[in-house]
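Accompanying notes for the structure given below.
Left out: one protein chain. Kept in place: all the others.
Order as written gives the chain letters A, B and C; numbering starts at 1 within each chain.
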Amino acid sequence: MLRLNPEQMAQRVAADIPDGSYVNLGIGLPTKVANYVSGDQQVIYHSENGILGVGPAPATGQENPNLINAGKQHVTLLPGGCYFDNAESFAMMRGGHLDIAVLGAFQVSERGDLANWATDNDQFPPAVGGAMDLAVGARRLFVMMRHNTRDDQPKILEACSYPLTGAGVVSRIFTDLAVIDVTPKGLQVVELFGDNRFDEVQAVTGARLLPPV
Amino acid sequence: MLRLNPEQMAQRVAADIPDGSYVNLGIGLPTKVANYVSGDQQVIYHSENGILGVGPAPATGQENPNLINAGKQHVTLLPGGCYFDNAESFAMMRGGHLDIAVLGAFQVSERGDLANWATDNDQFPPAVGGAMDLAVGARRLFVMMRHNTRDDQPKILEACSYPLTGAGVVSRIFTDLAVIDVTPKGLQVVELFGDNRFDEVQAVTGARLLPPV
Amino acid sequence: MIDKRMASCREAVADIPNGARVMIGGFGSSGIPLRLIEALRQHGAGDLTIISNNAGVAEEGIASLLRDGLVRKIVCSFPRSAGSVWFEKRYQEQSVELELVPQGTLSERIRIAGAGIGGFLTPTGYGTRLAEGKETRVIDGKGYVLEMPLHADYALVRAAQADPWGNLIYDTAGRNFNPMMAMAAQVTIAEVDTVRALGELNAEQVVTPGIFVNRVVAQERQHVAA
Partner (left out) sequence: MIDKRMASCREAVADIPNGARVMIGGFGSSGIPLRLIEALRQHGAGDLTIISNNAGVAEEGIASLLRDGLVRKIVCSFPRSAGSVWFEKRYQEQSVELELVPQGTLSERIRIAGAGIGGFLTPTGYGTRLAEGKETRVIDGKGYVLEMPLHADYALVRAAQADPWGNLIYDTAGRNFNPMMAMAAQVTIAEVDTVRALGELNAEQVVTPGIFVNRVVAQERQHVAA
């Protein structure tokens, strides 16, 4: 099967972000999406710590220690961007004002449950950040993740075994194999990458998929 | 009995406002208090529509239609003053950040209940504004009112007959006859103006008073 | 390119339907979107629910909507002012319904609607007539009333400056209810004195981020009769 690399995955997610959207990109893999939003798409990026209109990284030596994104990376502000406090930032998130959030995930269930903040390993202290607020608040929640774990276990499951971030919150799943929508009827495959066959993808998925129409 | 006029009442209230206080003066009679706060007292006035550091009225022709106080009068901003939205303004009020609010009243009960937003006349539509928020939120609530109605009925009562603004909220009552504290033991007369006698003031009051100690 | 400017107030309010819930910013004479209200009146949508701190004075603003019989209900903290003759007339003839809300409860109910919060407990109004019929509870000896979010279909707000992305800067006490209302409506329409080019507003001074604003109409500064 064709497995997209992270850059290709980011490119595929970027293609589904409409012009004029307000978007929050989660820490890690989703951050790459910004690199593939084309000049025809004007997208305003939100950072949960209190920025709208996040711009690219500053030149070396131009960093402002206060001006960082949620991933603690130095950023800049675009013309038209602005700042606000954390309560207002989360009012935007929880209040349904962001068009799209793109998050990574450990697991997604067939009902759109998301698990991305804690595993079943109790050795590490937990951390949740803004994931639960984005999960309930974004108008559309995109999950961007590898289809399988490093040891080839499925991450799309009938039910998540890890603690939930939110129940029934995921809109669309972008993996390295396919694009899958969470619908009332079930997990609807929207696109199979390259020559990937439906039965191949189904075989490495832990929940029943609906074939592309 | 000596009955203070409104200017004298305002002067008496002003004397009880400590230097450095954050103060909200209600619409009407309480507004006069600002005129008698002396130069030794630096008081920062709050206006519920979204101003801290309210200054005096502007010169004629210098009015800014947006810069008004809660009584809809044109005002100015003192150096050190600032603006905020209504939700933050009421966070200050309800959150216990104002040291003193001075409000007028129709009635006050011996337990410190305040009635100042509606009478029993249903012909007029009701209006409440910020009175209920100030009543529950100011650290000390001063009531400034005539001791009796125009037809000589008492306004200090065992229980208010008018709808309440807040229950058990009044700290101190300044009337044209006396200064009275609401205490767990009851209404404690703190000061009788001029040669006013306790029994005279008690006679025109609708609740039992405790004599000055 | 994101550009939220519209050519006229008329165009900006053209899709407001009968029966809409409309928030209108302002406090007294300060920060009222008078041009948008006038456009709404001429547009003629009726059966409106108006959410605003005051109910208008003389023939101006919300008073003109009440006069023309376009308002079914008003949610308000201080409807009665010197000169609020049209509100008083419609109230007394029982042709307009009034939901009276303490001012801080009004602004917070609007804010939580914009913030995705389902309700809040406030001490304001506890033990008074305005808490009748509402859920209450006592926590650590203090009484609270459960208040619910106030959503709207449209918000008409007034600011001093905007940019094409809809960022808003206000003038002095003209903020009042405008920033919360901008958050709480499905469609927020801002009437401003001037629109500046992108990047010309001081990003540290923006009060309403453009994400809360859908349409911007510039106008000459209107001085409001006191």
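Miscellaneous remarks
Criterion: a residue touches a chain if its C-beta (ideal position, glycine included) is under 8 Å from a C-beta of that chain, and two chains touch if they have at least 3 such contacts.
Just so it is clear, the structure is predicted and the values come from calculations on it, not from any experiment.
Checked against the full complex, the candidates C:Ala12, C:Ile74, C:Ile112 or C:Leu198 give a single residue touching the omitted chain, namely C:Ile112.
Checked against the full complex, the one of C:Val57, C:Ile169, C:Val187 or C:Val213 touching the unshown chain is C:Ile169.
Residues of chain A that touch the chain left out of the display are 47-51, 63-68, 72, 74, 77, 83-87, 89-90, 93-94, 118, 123-133, 135-137, 163-167. Seen across the whole complex, the unshown chain contacts chain B at 20, 22, 42, 44, 46, 52-53, 77, 79-84, 87-88, 90-98, 136-137.
In the full complex, chain C touches the omitted chain through residues 108, 112, 115-123, 137, 139, 142, 144, 169-170, 172, 202, 204-205.
We take it that only the chains that are shown with their structure count from here on.
Between the contact lists of chain A and chain C, the overlap is empty.
Computed from the mean C-alpha positions, the centre of chain A lies at a distance of 35 Å from the centre of chain C. Centre-to-centre, using mean CA coordinates, chain B is 28 Å away from chain C.
Centroids of chain A and chain B (each the mean of its C-alpha atoms) stand 54 Å apart.
Within chain B, no positions touching two or more other chains are listed. Residue positions 111 of chain C each touch two or more of the other chains.
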